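A protein chain is absent from this complex, but the other protein chains hold their places.
Presenting chain A:
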Amino acid sequence: MIDTARQPRRLFRARDHRVVAGVASGLARHLRVSPLAVRAAFVILLGFNGLGLMLYAGFWAVLPYERVTGEPRRRDVAQLVPFIAIGVGLILLQVLVLGENAGVTGTAGWLVAIVAVGAGIIWHESTPERRRQWTEALPRFPWLGTFLEESDRRLFLFRFIGGGLLVAVGVIGMVAVYVPAENSEAVVNGMLFAGLGLAGVAVVAAPVLWRTMSLLRAEREGRIRETERAELAAMVHDQVLHTLALIQRNADDVKAVQRLARGQERSLRNWLYKPTASPTERFAAALEEAAAEVEDTYAIAVEVVVVGDRETDERVAALVMAAREALVNAARHAGVATVSLYAEVEEDQLSVFVRDRGAGFDMESVEENRHGVRGSILGRMSRHGGRAEIRSELGDGTEVRLFLPMDRDVVTSGRER
């Protein structure tokens, strides 16, 4: 779910809904607009000295076909007719309105378009992928496929020459159009030709570069996946397999097995689900680390629930230490298997609750020289401007409540991380 969301949208030529080569519908899908709009744009651009045709040829040459499983749909030839009609109409209109002058530049534009198409054909036919698609697209004519396969070299040459011819005709035509002009425009025209020549070279060279880049990118993606897999394998080997081996060896020692299994479960969970946060920076991470330490040291389970999160500072660290002390007390004295730890980040205060359902104790009977509760919990909280309440009933468990007032402006919630 997350993977697909993060995958960048790649631009492909569409296989279905195509009219000619799938450029327009591919673009439309990429831009999330109607294919009709894109087609109309191409047709209208045709009026500008054949720009639409050039663009189409360029996209056609550069874009890879979308990889689709299943039978590719037929192209919808009927749709082609209105577009052709509109295109011809536009060109006629241009010639009529702009008259004589448009004739020259218009011809040049069309010649450039022919060059572009020729280059496109050359590039297209030079990839084996393309030939394979041809045979795929004609499932009912296998003999045609074999014909294409067998004579692919000849066909390739034929198409190459055809494309080359188109390019040559275009260039010769342009020279023929512009050579008679023997004024200052000739210089400009010369430069224009140089530019066109360069553009031709670019059109010819770009697909190679583009395809190489695509290949490189695909390879890099593969490498990243491989690295992730290797990391996972290493983690499973280092932690899970070793823990399982230890568990087998200590099968008789229930406590040890539980401790190992719990530690392993926690680290796997963290690895799978938790965003990584440093315990020295975030309140929730610090609490979870403290709980994990207590779990490992005293072989009990701590059920941690933290609502919200914020940065730590000295006072927050003190709160975490007090909570840790409360957990240790519960682990040592309550005689239970599970302790729950709940912390909430509110706008104006942090609160932490540590609760067990164990033996409980009487505050009055705790001796003066025991520093755990008085020093580490009550004293520490009051030193940092907070307060602690301890509720305990014999036989009914203990709850330690810690509160630390906060300034409004420094509180951040977890989602703003």
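What we mean here is this: a contact is a pair of C-beta atoms (placed from the backbone, for glycine too) under 8 Å apart; a residue touches a chain by one contact, two chains touch by 3 or more; residues count from 1.
Just so we're on the same page, contacts and distances are computed from a predicted model.
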Point to revise | Candidate names "Iron uptake system protein EfeO", "Carbohydrate ABC transporter permease", "Aldehyde dehydrogenase" or "DNA-binding NarL/FixJ family response regulator"; UniProt protein name, chain not shown | key: "DNA-binding NarL/FixJ family response regulator"
Point to revise | Option touching the unshown chain, where A:E221, A:D253, A:E303 or A:E389 are the choices | key: A:E303
Exercise for review: Check each of A:S25, A:T312 or A:S340 against the chain that is not shown and name the one that touches it.
Suggested key: A:S340
Review point. Which positions on chain A touch the chain that was left off?
Key: 1-2, 5, 265, 269, 272-273, 303, 305-308, 340, 342, 344, 347, 353, 355, 399, 413-415
